[in-house]
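I'd like to ask you about the structure that follows.
Apart from one protein chain that is not included, each protein chain of the complex appears where it belongs.
Order as written gives the chain letters A, B and C; numbering starts at 1 within each chain.
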């Protein structure tokens, strides 16, 4: 099979899955008036693989079987593969209006992670998890499946370990072990795309103590598995007008609260089940792969912001103003810093068991830099755009003959630019920065793929302070 | 009459005014399902004047007539009056959910400005504008009228003076002079609250050349004046659910594109008509009064953000984390810097013809500081809040028995905090920072009351660089 | 006596005090080739009091005795007094080349503090400290004495209380109690100006536990007291060339390690001796007075930096460049923010027992803001100045006929500016920012009057978070 069409993919989502949205059970996510936007957005992945312009980038032919598969499934073997992977993510995000698709990116981040980590678990515990992972990987690849990853537990009291929580289900856990599999209970928050993927992979979210043994659990299930309920979040859906919401009316991520209500997982889908001292490694290794994905999908959104700012500056007749150039320069440097650091993370990757792991330090400083300064980038774009972003007329006024003339006459920009184009440019900036959708992007910048504090800890721990202190001692003439 | 009730005020808005919203003419702004929120918000001004807790602050008794009037109409005579004015604005904004009312604040800024500047115009030109302004002021005060101010022209090509524009109506201008008045044409952008005020005062937006004589025009008209059309902006209206939109479902500003289609203004309402070399002074003096209003209404919103961040930190059990304290400290210092600078602007006011003008330098650095760092404040609040701000469930899911249990079970915070309270705190943060309404606040921070660049210019020009250069020369031993 | 002349003051410093500098005992600090710069700098205080231009500002006439005294000794009774005090400090610092004199400022900060706090101690413990303080204050005032304050202990291991230190003398302590006084031992770090003052007042540095009883000690002694040794720091002395070091060759602070080697303090000079639970209040109250002094003396240095930057921009012919204006605007806003916040701290003072205490919040945000951004201000000045600041010729080359011609010919700026003036302007910037003296200023910005972290804690604790949380709850619809 290898590569599915977008229609095959969409048809696969009509599988009886349990999805709730705005208080109602959703029969078919691909036809629901709002959720379908998310499904169509995700389907871009499959369309790109069919598109002659992008087919070479997004698919690969297996040397032995000559089967054509989605390139996402190929583990990166070195710098070049990581650079191509970055290019795939940048390209598909650009085609997705600056919104990452996350239909295979995150899932394969998890598959590579599981391949690396279960080998160590097997060595330590004599388990056969790697075999299961390998077979599962082959299955997903062969059927061109889309994959969500559920990692972040709902957590309850953040200062307590899972086993100490008042609610024992604050972290997903094994509630029963059977000969043929395990039964799991709990919920994961912030799972992106679950409503639109075939499968969901579940990983632990943190290091555990021995008492947390039952929380050391990793597995994968089809989304329509019995007991699995998705409560999809409505935030970021701002409306369906292509005039007011040129991007968000077409491109969208949807997160779910992903509830496992005593879900049975057969053994061949279980990848960790009690090996508590491996949970931290599994969680952290995944994060490192996934932050590389993160920093790969940030620059296309930034390019869109830069373009929108440059466009409205031109339309307003202020493209040559020194402060506008200063702000555009700041936006460019911001974007290129992230992009270049991502490439550096590929260059300085580590090869572990034949899989290229992006450089942790470069990945984390890129992610932290992006997150720390995203709001300032938004400010600069809004600053260039002007107040009309939130004081302008609605689409209805534009079409109403009683007001159209006034708007035409009074809201034009510099000569040669139509009022409609100017309004469209302004609407784009509102949609991207000053709306429910813009708010979604702000939160995403800070919280997706780990918080600012998580990245700071990684940066601090990853640097060789002993080396630096030794340099300082030598320079200061301090012996010993 | 002196002080009207809120109901009297609202009833006054049903006067046949021409308001368009979302493509339709609005019959009655006080009953329109969306716009009524704006009217009710503005009405808070009148309710506070009736409220025993606030009556002393918001009203004053005239010594001669013993009439009780809204205190806004009293020109500030010194520091103390400016501090009280600041307190009125801070208090009413706090009662308005962090949203300024702007029902008399900006209008009286304009009245004080006109009083100061028309005296100069009269001296130079032998006109009688000051008399007209004085009578108009008395009229507004006596009838407790609400006032909008329309200043910013739509501008067309920003690099050209009004008289050089391809569209001669890019700035509001006098198209006819009659014995009994003038006829004006053009449009003003970003006029706040026009749909909910009795009157609108029009001021020029910039310094002019002699050729721009017809653009040097200031006047006031009732909002239901013939030829006056308001096109109200829908942005920031996010929805009516008090659960999802705890603040924006109740508090709201509405801006209009304010179109003057050959509006006749009788002479006693005309305050400038051709005195081109006074237009710049009028524009700038108003801005200085109005920026003081601006920096007075910013801290209550910030306090709400601080409170929301502190609350969710507590609910999530991380109130004691050092990074949370660091971020809260940053938010506090940000807020208090603006508040203290505002008080310093009162302390260092200048008394001109008996009217206290807030200190320009302190006012502008406060405004610029607020605007420059607002997005970072938003980032810190969102950072503390967590990703659930945009991945949580909808109100419908909360009320649906099929999902309520899951949400109760899995989205609680630390012990002793109800899941509902936690969701409400998260919804508050979304409403304030990550929504259409949040986007509105971001744009407002940067663009309302003048752009960042305008403030920078004022700061640069307002400082005595000669004095500093002399200090440097003396220190450097440079003679002359 | 009331007001001494500068010569009387200097003569008073020749009192046999024990001062070490660069490894040698100093006989007379007023004639020592380097230290005399510090003494002459401090003497400016006395010269200003004699100067007809400044006499009114710096002195006051006592109503009862008609004695003229230094105004520093008068406790501030309200806002106006605090504003005058600010003006005195700003003025004298400006006359001191941007370097605060600190000859009575800090000492009277301590006297006001002791007046406030010993009243509470006396009430609690039945002691008579307030009487002693009052008499000591009168004595200093009558003899126009200069005063240093030694507060910061050397501290040893910062994580341990005084009584837990391996070295029991890590904090100054009482080692013996006699009927007629106490004997103290220990050392204070960073004491400014001790070598040039008549008296030194010693205060505790932190809150203490009951076990630290002996460390709860405050007192005053003449600097030439037996057992008192000053080890003066040489850092910041860069050289005596007025060409290379136009400011630092004339203006200078000197800090000492102030060692108390079993110093006897008679009872009437002892202001706290064991009342451990009052030590924290004493330490913190002093800090609040003293941070107000701090933020009062910062703007004159900033004005000098602004002037130097504006001057060299003019000399280089780039005064009109947009980036230069942007940077100057940043410097101005920086300076005026501190100055305005200082005035706001006076406006919002608290009157305690008739003494006006500057507003803690405004004082601390001003201090923290200044400290946090001083290095960026330095960067902007250096950026405007150009690389010649550290690549230019020496004074010797300028005077050497073999090179003078080349320098004249090649290092001139725009027409009409002499090469010598340009070099002097560059030298000023080097002296202020890129030299030992510049480094001294950088450290001073961060560490003098308490560290950044100390200010952050004060800001965090000083804000009413409960009020903010209540606002948020109300806005969010959270009951209770």
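Heads up, the rule we're going with is that contacts are C-beta pairs under 8 Å (C-beta built on N, C-alpha and C of every residue); 3 or more make two chains touch, one makes a residue touch a chain.
Values in this document were obtained by computation on a predicted structure and should not be read as measured data.
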Among the chains presented, those that the missing one touches: A, B, C
Touching the absent chain when the full complex is considered, from C:22, C:55, C:178 or C:467: C:22
Contacting the left-out chain in the complete assembly, out of C:234, C:266, C:354 or C:479: C:234
Touch list for subunit B against the chain that is not drawn: 322-323, 326
Interface residues of subunit A (partner: the chain not displayed): 94, 97-98, 242-243, 246-247, 303-304, 306-308, 310-311, 314, 325-326, 328-329, 332-333, 336-337, 340-341, 343-348, 359, 361-362, 365, 368-369, 421, 424-425, 427-428, 456, 459-460, 463, 465, 467-473, 475-478
Those residues of subunit C which, in the complete complex, touch the missing chain: 20-25, 152, 154, 156-159, 166-167, 169-170, 186-187, 189-190, 229, 231, 233-236, 238, 255-257, 259, 261, 316-318, 323, 372, 374-376, 378-379, 382-383, 386-400, 402-403, 406-407, 409-415, 430, 433-436, 438-440, 442-444, 446-448, 451-453
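One rule holds in what follows: only the chains that are shown with their structure count from here on.
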Subunit A: positions in contact with at least two other chains: 323
